[in-house]
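Pasting in a structure now, in structure tokens, and then I'll have a few things to ask.
With one protein chain held back, the other chains of the complex are shown just where they sit.
Which chain is which? They are A, B and C, in the order written, and residues in each are numbered from 1.
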Amino acid sequence: MPTIPVGILGATGMVGQQFVALLARHPWFRVAWLGASQRSEGKAYREAAAWRLAAPLPDEVGDLDVDAATPGRAPQLVFSGLDSSVAGEIEAAFAAAGHIVVSNARNHRMEPTIPLLIPEINADHLALLDAQGAPGTTPGWKGRIVTNPNCAAVVLAMALAPLRAFGLKTAIVTTMQAISGAGYPGVASWDILGNIIPFIGGGEEEKIETETKKILGCLNDKRIELHPVTISAQTTRVGVQNGHTLSASVGLEHRPSLDAIVEAWRTFKGRPQELGLPSAPAQPIVYLTEPNRPQPSLDVDRGGGMTVSVGRLRPCPVLDYKFIALGHNTIRGAAGAAILNAELMHREGLL
Amino acid sequence: MPTIPVGILGATGMVGQQFVALLARHPWFRVAWLGASQRSEGKAYREAAAWRLAAPLPDEVGDLDVDAATPGRAPQLVFSGLDSSVAGEIEAAFAAAGHIVVSNARNHRMEPTIPLLIPEINADHLALLDAQGAPGTTPGWKGRIVTNPNCAAVVLAMALAPLRAFGLKTAIVTTMQAISGAGYPGVASWDILGNIIPFIGGGEEEKIETETKKILGCLNDKRIELHPVTISAQTTRVGVQNGHTLSASVGLEHRPSLDAIVEAWRTFKGRPQELGLPSAPAQPIVYLTEPNRPQPSLDVDRGGGMTVSVGRLRPCPVLDYKFIALGHNTIRGAAGAAILNAELMHREGLL
Amino acid sequence: MPTIPVGILGATGMVGQQFVALLARHPWFRVAWLGASQRSEGKAYREAAAWRLAAPLPDEVGDLDVDAATPGRAPQLVFSGLDSSVAGEIEAAFAAAGHIVVSNARNHRMEPTIPLLIPEINADHLALLDAQGAPGTTPGWKGRIVTNPNCAAVVLAMALAPLRAFGLKTAIVTTMQAISGAGYPGVASWDILGNIIPFIGGGEEEKIETETKKILGCLNDKRIELHPVTISAQTTRVGVQNGHTLSASVGLEHRPSLDAIVEAWRTFKGRPQELGLPSAPAQPIVYLTEPNRPQPSLDVDRGGGMTVSVGRLRPCPVLDYKFIALGHNTIRGAAGAAILNAELMHREGLL
Partner (left out) sequence: MPTIPVGILGATGMVGQQFVALLARHPWFRVAWLGASQRSEGKAYREAAAWRLAAPLPDEVGDLDVDAATPGRAPQLVFSGLDSSVAGEIEAAFAAAGHIVVSNARNHRMEPTIPLLIPEINADHLALLDAQGAPGTTPGWKGRIVTNPNCAAVVLAMALAPLRAFGLKTAIVTTMQAISGAGYPGVASWDILGNIIPFIGGGEEEKIETETKKILGCLNDKRIELHPVTISAQTTRVGVQNGHTLSASVGLEHRPSLDAIVEAWRTFKGRPQELGLPSAPAQPIVYLTEPNRPQPSLDVDRGGGMTVSVGRLRPCPVLDYKFIALGHNTIRGAAGAAILNAELMHREGLL
């Protein structure tokens, strides 16, 4: 029986619905509160959400009334799937009121005292939390905010993390991102059917180029030292339901062998695997040897959507190596990432 | 009234049908002969071809009987849309028998005496033709073979050609290629619907990496000196009907300004424009200033499918600049390319 | 040189853009005025419209300033691509102010004094126009409103019109409708990629069931007597860009032969063909004999998008015959239909 009540901010959106679906049978967390915009306030979630996932809406959540997105009635732990247009202020208000906000929104990710977590990579960044509430500091709130990365950055960061050992210098990446990454209604079907849109708004490329450096960075005297890798991203939207695919070329100081890289990916593990967290995939990165993989429709759900799949590693004539990576953008890249963050915090005694 | 009879080898395939469609109202060329595999021999083209294009099959071509793919009854000028599994031998046989073979197949592209043409870029490479028939040389045939590039290489080569002036050194490119590039039946719908396949068979990446160097190379003492650019390609297949999209980063010795590059693209012209060839687009390269262009569904048919669209030029943190390019793979990248080659040869007195 | 200035109401929407595209080279009509919602007022059309068609936006229209959707500055002839949420009042205001409103909106279609035109079928219904302005009558306005049918109803009505001669009694129809029929942004890509939605809002099925009876009806003493056919429609949305496909079974009193029906379709003509109207297709209905046609991607653009394609006619074990029909929903089913209506009115001396 799950005993920890949790709230969901932005509960009716695409990411909010993913939170509800993923928490449906969670061993620790139980959805007890739903916050959304005024339009939904007071309605049963069933009516307010216009459920759009194939996974069934659990009755006990469907029957909950949607509350305003204001602190007060929410439990201590709150997941945020808020849109970035409103997430900044609302999340800060919740943190100020003492809530632990585990957020998927971009607004606070790059703030110095806020962890940008991928628990397999940088669980130690949680140490930043101490600084959030320190008296006299900014922000100085009673609660805390923890964030997970942009849905494309997380795939890149996972693929690059094991390469730090080889002197990771540069990465050029082109993404082919699923429509679910744009939320709902998101991309108009007229724009994407049988088409590619070589642009994603909201600073997507900058997020990939900067967030990855923080994720891969070192905790040093309670600050994050950005990783020195230089990243160049071009992002595109494709007609795929779920799964961001990345084509990457990387420069590596030490020029390891192909086998050494594959081995580094295959053996990559972190705190979630050590702790046996409920959402942790047994293998965070899988290397596929077939010449035409990974593919969204075949590989996106590996490890319950929490495994990043990599393939086609081979020398790059310009930089050192090139490869393809794929991850589930609304699970490993959004709701699942935040839940893993909260699981880590719970086991580390931070809830 | 078109007066030059032409034949089409591989007339029933995807590229063959494009030849028929594009030649339907050609001012100079008239389809007079159709060659295909034994299965089609003797049938009316209408029955043999299972016409699959939205452009109507011209009645006068539909009524033609399909011949075997052997020299003899074909007119001197023959377009080849043959599959590479058979193109090598059949095209050589036609050239040996005295035909001018204007081919889209990959088999002969990299042979030293065979021009790999994009008339806007390297019309002077036609000088290689002299060597094809020189006594005592290889191949020494009576006819000639001229080729056009791989359907993705042509888009890259067009985008890169004007950048040679800036000291083009390196290019890293990820392609998102349309299904029509795989011929018919080509890609199974089960494999591509809502999916991306990060692999294209037949040495696609190597073709892009090597053909481009020949296309951009200099004619030097009747030989092609390969351009020194180093290219790295990752190719993917996406659910787009027509149009190969490329995401590229380039290294340029002279680091020109953004404006200088855009200007170089906009003003790029060649022999086809000078000669006013029927299939020549007024502007071979268009630079689109909207932040989310080019897109296959909006831009692929520019210039009758012969214009390459470029957009999103901006600095690349790793190399020098990055951008998106798009071209129509069965027109500029196949049948239209070959027809433009033949038009050039006609006006240069080589037919 | 086109000499008749026309305005477009709802100029920035999907249908509005189609009006602009189709009128780009019209021999009679010249776009001189654009009306849209307050959000667009005062902006250049180029900025306001976010042009979304592959056909280029004509510069002279792109440079026009968008006006409010109120009478006054508009020319006498105004096309309306307004959304039905606002079309009723705005069109009435324009008609009251003396404009000829040629509308694609559903609001006024079923009013007794307003023609619901498909010029090939019921050009004589224009006689209703006399009643619109008659003193003491409703509406009694100075101008006039003429409408074209719903985009699926027009395909059905075209296919059924020649069957009236055979004692048309019943029709059961299932539609598979393109996303462009929902306007822009219209259907969310999340909802339709790789999916079917067996429902179209706004009373789509009722429109098909009722409008068709008015279109096929007889003008009798300046009133329309509805055709007695009973129609049952189920409408679905599919992932097709343009083209509504209909699967129909019909009951026919006289049980004609298959050949008689095909002949009736093939020879079907009307006033637009007699008058040689610019947008009139040479053949309004084409019967395709291939067993797997019509198909949107191969047949939707026949006759410039104004031809309805029919195929697969065969006996129906329950009613009498069944068949497939296809039409272009934004051309024959919207903007093209309205333009043909205006052309007819011009040639009939009603402008």
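The definition used in the following text is that a contact is a pair of C-beta atoms (placed from the backbone, for glycine too) under 8 Å apart; a residue touches a chain by one contact, two chains touch by 3 or more.
Quick caveat: nothing in here was measured; it's all calculated off a predicted structure.
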Touching residue (missing chain; options B:G186, B:G304 or B:P317) = B:G186
Request  = Decide which residue listed in C:V240, C:V308 or C:M345 touches the omitted chain of the complex.
outcome  = C:V240
Ask   = Given the full complex, what residues of chain B touch the hidden partner chain?
value = 14, 52, 179-180, 184-194, 239, 241
Ask   = For chain A, which residues touch the unseen chain?
value = 52-54, 193-194, 241, 297-301
Query = Hey, which chain C residues sit against the chain that's not shown?
reply = 170-172, 174, 176, 193-199, 209, 230-232, 234, 236, 238-241, 245, 247, 249, 251, 291-298, 311-312, 316-319, 322, 324
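We adopt the following convention: only the chains that are shown with their structure count from here on.
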Request  = Averaging only over C-alpha atoms, locate the centres of chain A and chain B and give their separation in whole Å.
outcome  = 42
Task = Note the residues in chain A that touch 2 or more other chains, in rising order.
result = 193-194, 239, 241
